[in-house]
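The complex appears here minus one protein chain, its other protein chains still in place.
Naming follows writing order (A, B and C), and every chain is counted from residue 1.
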Amino acid sequence: MTPLLEIKNLQVRFKIYEGELKVLNGVDMVIGEGEKVGLVGETGCGKTTTVKSVLRVLPTPPARISGGEILYRGKDILKMKPAQIRSLRKGEMSAIFQDPLAALNPVFTVGHQLYDVIKYSSASRGRKRLSKKEIRARSIAVLKETGMPDSERILSNYPIQLSGGMRQRVCISEALSASARLLMADEPTTNLDVTIQAQILRQLSELVAKKKSSILLISHSLGVVRNLTERVYIMYAGNMVEVARTKDLFADPLHPYTKALLKSVPKLTGEGISRGIRGRIPNYLNPPAGCRFHPRCDHMMPICEKERPAFFTGGDSDNHKVACFLCRR
Amino acid sequence: MVKKRRYLGLILVVLIIGLCSLVGVAVENVAVINGMPVILPDPGVAMDWYDTQVAYNLYSPLIYPTPEGTLRPHIALDWQPVDGKLDYWRFTLRSGVKFHDGGELTAEDVVFSMDRLMAMGKGYSGTLGKVTASAVSKYVVDLTLEKPNAVFPETLTLFWPLNKDLVLEHIQPGDYGEFGDYGEAWLAEHDAGSGPYTMVSHSPGDRLEAVRFEDYFLGWESWGPDEVPVERLIFIMEYQTATLMLLLRSGQLDLEANGGFSRGTFKEIVKAEGIHLNKVWPEDWTVWINTTVPPTDDVHFRKAIQYAYDYQSVQAEYAPFGAREAGIIASSLPGYIAIPPQPRRQNLEKAREELALSKYDPEEVTVVYHYCAGLEAEEEVGLQLQADLAKLGIKLEIAGPPWPQYSAECGAPDTTPNLTIFLFPATYPSPDFYLYYMYHPDNVGGIYAAHWYADEEIGELIDRSRSTVDFEARVDIYRSLQEKIASQVLAFYPYEIPMLFTSQDYLIGPKETFPTVGPSVNMHNWRINLKLKQELRG
Amino acid sequence: MAKYIISRLLQSLFVLFGLSLLIFFIARVMPGDPARVALGSLATHEQVQNFREEMHLDKPFPVQYYFWLRSLLRGDLGKSLYTRRPVTTDLKAYIPATLELILISFIMSLVIGQVTGVLAGYFRNSWFDGLSRLISYIGVATPAFAVAIFFLLFFTYTLNLAPAVGRLSLAAVPPPRITGFFILDSVIAGKFGTALEGLKHIFLPAASLAVANIAQEGRITRTSIAENLQKDYVIAHTVYGIPRWSILFKYLLRPSLIPTVSVMGLAFAYQLSNAFLVELVFMWPGFSRYAVTVMLNKDLNAIVAVVLVIGVAFFLVNVIVDIVVSFLDPRIRLQRTGG
Partner (left out) sequence: MKKELLVAALSRSRASFSKGWYKFSRNPLSVLGLIILFSVILTAIFAPYISPYPEHAGAFTNFRESGLPPSLTHFFGTDSVGRDIFSRVIFGYRFSLVLAVVVLSLAMPSGIILGLIAGYYRRRWIEIVIMRITDIFLAVPPLVLALAITVMLSPNLFNQMMAISLMWWPWYCRLVYSLTTSLRHEYFVREAELTGASKAHILLREILPNCVAPVLTKMTLDAGFVITVGASLSFIGLGVQPPRPGLGTMVADGAKRLPAEWWMAVFPALAIVIVILSFNLVGDGLRDMFAVEEV
């Protein structure tokens, strides 16, 4: 499988008044062509920053990419010229954002926004310009694809007139209208109720499958990624802590953090209310030395305070890697 | 395609600007004249000298003043007191005088205009007194007065007959019975005259435009090869002096006929090229002292002010422009005498003496000095006096209300400030103007007599002068009148100065100086040298 | 929307009524004799008395107000004591000049204020941002008359770039009146020379008027652009391939315009009161200079009319602002129509 996107040792810092936040602390990640990858971690662990870095939409300043590479089809995105990046955005990479209300411009109609998205993304590929009628037809088609009822009427609506699910469908349509090779979905269903969540996720995966795109599905919940992805990355405080095939990970979580995450998923079988994980995400201004998880870890060893664990192969597969000294062999 | 469309706008803008700049800038035969706000170009209601300036262009007075201070025939060819009585005059009119609509000016128009002036009681009706007019024939009019008036012909330089038919066509409902408003509303924005220029438009307080009247009865002639009559007049108003100077320098303004520049500016004008000063008529700075309100109701207090003022200080600043010691009447008029203090300078000792005689304690009184807003020369006198009176321990309050308010204050004794300053030019050519209008008990109050001092004796003396046929005897009376008036200190007189109008060198005014206001800016007396204008400003 | 406008209208009627009562009351109660002021010093007591009766100045206050209100309903605002013309005639003569001035300065401040605001917001903390902030601080702090005088000194006296006074050069013939806007009328009449002159003349006064608003609008726009730049939708638009200029001047500008437009009513008030001073400095023959003149001349009828006209204009502008804001912001529009 050829890697489509390859992140190597990505480091991102945010400058604030009090100092520098070391938010991404050497992130590594690979997404293959047509692969469905999950990325899971607590809120604030750097998932969104990773996505924004890939898309080159991090606000700089205050953010600063202080090291690493992001290779897209082997070319470093971080070294690309703005024009190249723009052309990447048209048809190569796209994203769906966490809060559909925030991701839609409140003062333009859905149709207007969708119109521009289709217009510009289609204009890029040296094709003939689409006529107004064609764009409109495509808008409706794209909306219909996402299972949007009454899509023609929706075009003249403003985001606030829509329900949460409908808004997310609009966002998905926007993201999909460019027929991107890589779709990064950043917690696309967080703000929706459970039934709609499932519905939207199903439709999303169907659409991606149809287009044979790769997808990076980001969530703070393991449950969401379980059914939809082939491989999962677990992220903690700016580091990847574990990566494995989805079923391997669920079967045999190795990192203490992953284990804790899995435990905190509420289960229908009813083992009481989950405990969650002790403590909080660390302060990025002065993150803990060594393994960033050590202050919260039940299995803390002296070395954890001093050294940052590298990836160790663990479990049954070579593809299962863990950044924890517990797994050092 | 898109790109082309984007450039189209740019090309269009460039094109328009190019087109605009192509429009030629040929020198125009026009005179832009700055005056004070002309609200009332109607000669029946015009009452200030700037109204009069405009009136002289649009209308023709019955009699015209000469530069020598005498009179010459104008619309009236001849005038005589009937039976040697000074209250019954007969006027013979010129024939063939044309109004702007082509109609001829006849006795009927004169009678109508006099009736109108008397009925409305505005404008210079007070100067003329009560007059009854009757037409004897088409060109002969009799005017009967209430009282004998030896200077009646002089006052008729302020009487401009209107076109009766035209006025009657445009009357609107008003207070004057069958005559409605006597055409007052219409005449604010039109003219019904026979003057050298015809009004084209008038926006009160802002702009008045007039064009040359080809059929003016005195005719038009060029003075030199390039000196031709001015075709178009534009009166503008209420401009700041800094702006006026800029307009003069850039050649946008041809004649500054307000004279409100500061002496700094006058100095600049003297040095500047292409513009020059015209001394147009003599004027008297007069600071009225209200004799009805404390503390200036005390003659000693008034004398103290008279002595305390430092005459030399301000006057010296204006000396280069012809400033000189002033008296009760203009110094060029027959019978002028110098008044105290003599010699004319500050005398603090005398002032203290007088103050000691007065019933007021300088520490306890405040004297109020008002001047017309924006007139620096008037403010200067106030500031000077303020500094001078401070030496006596008297507090002087200065304020500069705008003209209408300022002049209206003088309408009643209790609203008139202690001191008010005015610059008086003669409106008709006789010492009588200063004496009768300013000191006759019948005329007490108002800007011309804001001292509010009514003295029957002075009145009788003035009346006597008015009924005296012999000129020398009259002049004698004028002298004794001045002495009498000076002893009461109804005013003090900072200095006399010719009115200074600034004009472009290519605009040539009359060679002589008229003693009164109107004729100087009668543009019939001016010519424009277009060749020079082209050279200087084209 | 209609319901909303009607309720605003009723509210404003009350306010205008109160305003007229207030100004009428102040005018009548204050010392000074308007009749005397109007007729000047040469008028006789009899004339003054007649005039008082004619103007109902001898009647008690409520009666005077009643007469005034009655003639107002006939569209008659009385006669100006200063120009001796009906006040309505004066207003008709002078309002277009001021409207033209304010309109041009409004366009100036909108364009310059928005562009600098957007750029400063986008490049915030750059040298451009710093410079524009400094200038905007000074711009807000400089009273209009001082701006006018600095401009006059610099552009006219020093550089000789722009004419100093009036709407046209003094000897110029104004274009035939159609709208009362000289520039527009000149273009309609095909006199491009006059139009250019009009533009030259209007430039400095309009710029002097615009300075404070440019500063204010620039600041507000900068803040809201900077705020909106952080919003997810900007990132989303970027990611979906919408070009940067389109994001900046379309997708960002519109929401960022909302706070700017919302304060436009207040900005208009500033502009109108600043016009009082700017028109004086530049001798602009407009409504504001007329207003100052009649006020200085204690011209009762004209003062009341002038204040009311300003009140009405202020009200209209606020309604327009509300409409524009609700056009820009569907949230407000939907709230209003949706009930």
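FYI, a residue touches a chain if its C-beta (ideal position, glycine included) is under 8 Å from a C-beta of that chain, and two chains touch if they have at least 3 such contacts.
Computed from a predicted structure; not experimentally measured.
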| item | value |
| --- | --- |
| Touching partners, among the displayed chains, of the absent chain | B, C |
| Absent-chain contact - pick from B:Asp115, B:Glu227 or B:Glu380 | B:Glu380 |
| Contact partner of the left-out chain, one of C:Leu19, C:Leu204 or C:Val261 | C:Leu19 |
| Among C:Tyr4, C:Phe67, C:Phe128 or C:Tyr270, residue touching the chain not depicted | C:Tyr270 |
| Selected from C:Ala146, C:Val187, C:Ala226 or C:Ile332 as touching the chain missing from the view | C:Ala146 |
| Interface residues of subunit C (partner: the chain not displayed) | 11-12, 14-16, 18-19, 22-23, 26-27, 30-32, 137-138, 140-146, 149-150, 152-153, 157-158, 269-270, 272-273, 276-277, 280-281, 291-292, 295-296, 298, 303, 306-307, 310-311, 314-315 |
| Positions on subunit B where the hidden chain makes contact | 240-242, 246, 262, 264-265, 268, 313-314, 316-317, 373-374, 376, 379-380, 382-384, 386-387, 390, 396-402 |
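By our rule, only the chains that are shown with their structure count from here on.
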| item | value |
| --- | --- |
| Chain contact topology (line, ring, star, complete or other) | line |
| Chain with minimal offset from the mean of all protein Cα atoms | C |
| Intercentroid distance (Cα basis), subunit C paired with subunit A, Å | 52 |
| Numbers and ranges of subunit C residues touching at least 2 other chains | none |
| Shared-contact residues (touching 2 or more other chains) in subunit A | none |
| For the subunit A and subunit C complex, residues of the former touching the latter | 52, 55, 57, 59, 61, 86, 89-90, 93-95, 97-99, 102-109, 113, 116-117, 120-121, 124, 158, 160-161, 171, 174-175, 177-178 |
| Parts of subunit C lying in touch with subunit A, wherever the complex brings them together | 125, 229-233, 235-243, 246, 251, 254-255, 258, 328-331, 334 |
| Partner subunit B, residues of subunit C touching it in the complex | 32-33, 36-44, 47-48, 50, 54, 82-85, 93, 156-157, 163-165, 169-171, 192-193, 195-196, 281, 283, 285, 293, 296-298 |
